[in-house]
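One protein chain omitted, others in place.
By written order: A and B. Residues from 1 in each chain.
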Amino acid sequence: MTRLLERLLLAMLRLLRRRRRAESPPPDPTYGSEPTQSTEQAAGAGRSTESDPRAELGVVAALLGTGVLGLGFIGIYALDAADTQLLGATGGLALLSLAIGLILAGASVFPQETAVEPRPRLSEGREPLEREVAGIAGSAADGVSRRRLLLGAAGIAGAGLGGAALVPLDSLGPNVGETMDTTPWRRGTVLVDDAARPLSASAVVEGSFVTAFPQGADKRQLGSSIVVVRVDPTTLALPAARAGWAPEGILAYSKICTHAGCAVALYRAPLDEQTSISPALVCPCHYSTFDVRRAAAVEFGPAGRPLPQLPLAIRSDGVLVAAGGFSGPIGPSWWSVRREGPTRPA
Amino acid sequence: MRRRIWTCVRLSAAILLGSLALSAIASGDRTPTAGSQTPAGGAPSKPQSTPPPASPPSAAQIGRGLFVEDCSFCHGFTATGIPGRGPSLVGVGAQASDFYLSTGRMPLPDPRAYPERTKPSFTRPQINALNAYVASLGAGPPIPSIAASSGSLSDGERAFALDCAGCHQIVGRGGIVTGSVAPSLQEATATEIAEAVRTGPYLMPRFSTAELSDATLRSVARYILYTRHPDDRGGWSLGHIGPIPEGMVAWLFGLASLVIFARVIGERTR
Partner (left out) sequence: MSEPGRCESSEDGAVAFVDQRLGASPLLRKAMRYVFPDHWSFLLGEIALYSFIVLIATGIYLALFFDPSTSETIYRGAFAPLVGQSVSHAFASTVSISYDVPAGLLIRQTHHWAALVFVAAIVIHLMRIFFTGAFRKPRDVNWMVGLTLLITAILEGFAGYSLPDDLLSGMGLAIGYGVALSIPIVGGNIGFLIWGGQFPGAASFESRLYIVHVLLLPAVLASLIGLHLAIIMRQKHSQFRGPGRREDNVVGTPLWPGYALRSGGLLCAVGGVLFLLGGLVQINPVWQYGPYETWLGTNGAQPDWYIGWLIGALRLMPALEVHPLGYTLLPNPFFGGIMFPGIVFSVLYSWPWVERVITRDRVRHDLLDRPRDKPWRTALGAAFFSWVAMIFVAGSADRILVSVGIPYTSQVAFFRGAAFVVPVIVFGATFHVCRRLVSAELHPLRGRTGDRIVRRTEDGGFAELDAAPAAAAGED
């Protein structure tokens, strides 16, 4: 097994290798010295100028090809500019043809040369100079009596100006606390569907999955969209404090995942739970799975909080309305997301 | 795997024998009630009212025979379901049975298996007979008739994005649900789409007419049929599943070909 792996690796290395090189002599540590004759010889420095006439013809052919394909691009653009495939093929092949021409020219027409260049010194042997530069830099303070005071004052100037430069950044966004907890939902807000029609309880059948919004509010707000599902009321396992939040077994949760803010767009609604799996809302981004009967408790996946629940009530005409704000802040978690109490109406 | 097949074969042989005996008994006390069966609305067969004993058996009767043979192990001899094996079929109507049978999702090899789209196990007349039988069990929705071509592509896209894309992916290539998968919709016919939307098979939610009108359903069906060949003006579509194959092409074709190029030109050749 190891042998086989080694063979494979060797074969791979061999494919990547072009020329064998012997180990070089131990390097001379002096930088910036002119290359000596012997290094040049050892490095194979030299110039070869013989041009291959056939390669020259090849370069000509490649350049002609580029020109023709370029003209083809122009022609296709003039006739049918919407044909992306033909445009891409002519444009791409024109460039590739030019690439082949240039490479052929470099390899077989123009002179090839290996040169040896000295590597520049950076700091080698320059310690005295470095000390001198440091001395010059430090000499600025010569004769200054209140160095610390001056430095401190400069620091204050920098802090003041730097702070002043940063403060306008605050205009980029509102203060976080005010908007995070507010949603359009309040007691009595009518649930409407995607087409703004009031949602009646009878439209929500067991196993169905309805996306609803607060009537008259901006649908795009993070706190607007909810999912409404109906389960058998006898199977509900909501906390005692949420008794009555799910009339007839109809539940509403925020549609925004508490993990990273995607729409919880999957509803796993088993036709026969005994032979499949329990009902749950699932986020398609990272597959956080929320158990609808247990107040959207996280059953699988990375979400750290359940989906906030919206208490529901059925109005006398059968339309679903909210019985209050969400059970907690909607959307992804942040510093003070675990604040107690329901969300406030906007 | 092989073991499971043999178990199935032996089980079904046992059931077959047992059910033959049972159906002989059952047919005796069943015949008088045949007249009270609700006609299978929409099913192609025409159930006769009170068939004379000598006349050829009705579609529902043929269906019952097939049912007892192939379905009753899970759904029970009277189709009232067996807890832990299969749900009751009373009142589900021909809509559900036609969906499951014509997409080959039933019968299942194992009650807990994922019902996958396969070649139907029954011929079309057999499916019709089974549909008639299931419809005869109680009032249930008939096979919907749907004219997808009269739907609006744009309404369909919008409704599909809202209600279906979360599981089936925006161009119907299927996807993942924790614990299962959502199938690709590339082979679904308009009728099957309508049946699935209204039935909510397996783990799929179902959508009532109050929530998703018949007009919207036609549009959704039209959009799904369109996604078989969406407008790929950009070229090779890479299976319509987005950035993953795109990344593979970028690495395995784009970058790889350029590295080979670099390999060719990287060193002096003469």
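The criterion applied here is as follows: contacts are C-beta pairs under 8 Å (C-beta built on N, C-alpha and C of every residue); 3 or more make two chains touch, one makes a residue touch a chain.
Remember, predicted model here, so these are calculated numbers, not experimental data.
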| item | value |
| --- | --- |
| Touching the absent chain when the full complex is considered, from A:Val228, A:Ala252, A:Ala265 or A:Ala295 | A:Ala265 |
| Per the touch definition above, residue among B:Arg85, B:Arg117 or B:Arg173 touching the missing chain | B:Arg173 |
| Contacts of subunit B with the absent chain, listed as residue ranges | 153-154, 156-158, 161-162, 165-171, 173-176, 178-182, 223, 226, 230-238, 240-244, 246-247, 249-251, 253-255, 257-259, 261-268 |
| On subunit A, residues whose C-beta touches the chain left out of the figure | 2, 5-6, 9-10, 13-14, 16-18, 20-33, 35, 38-45, 49, 77, 81-82, 84-89, 91-103, 105-106, 110-120, 122, 124, 169-170, 172-177, 179-180, 211, 213, 219-222, 224-225, 255-256, 259-266, 283-288, 298, 300-305, 331-340 |
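Rule of thumb we're sticking to: only the chains that are shown with their structure count from here on.
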| item | value |
| --- | --- |
| Where subunit A and subunit B are represented by their mean Cα positions, the distance between them in whole Å | 37 |
| In the complex, subunit A residues that touch subunit B | 16, 18-19, 48, 82, 84-85, 88, 99, 103, 106-108, 112, 114, 193-194, 200, 202-205, 207-211, 229, 263-272, 274-277, 280, 282, 284, 287, 289, 299-301 |
| Residues of subunit B touching subunit A in the complex | 83-87, 111-112, 158-159, 162-163, 165-167, 175-180, 182, 199-208, 210-211, 233-235, 261, 263-270 |
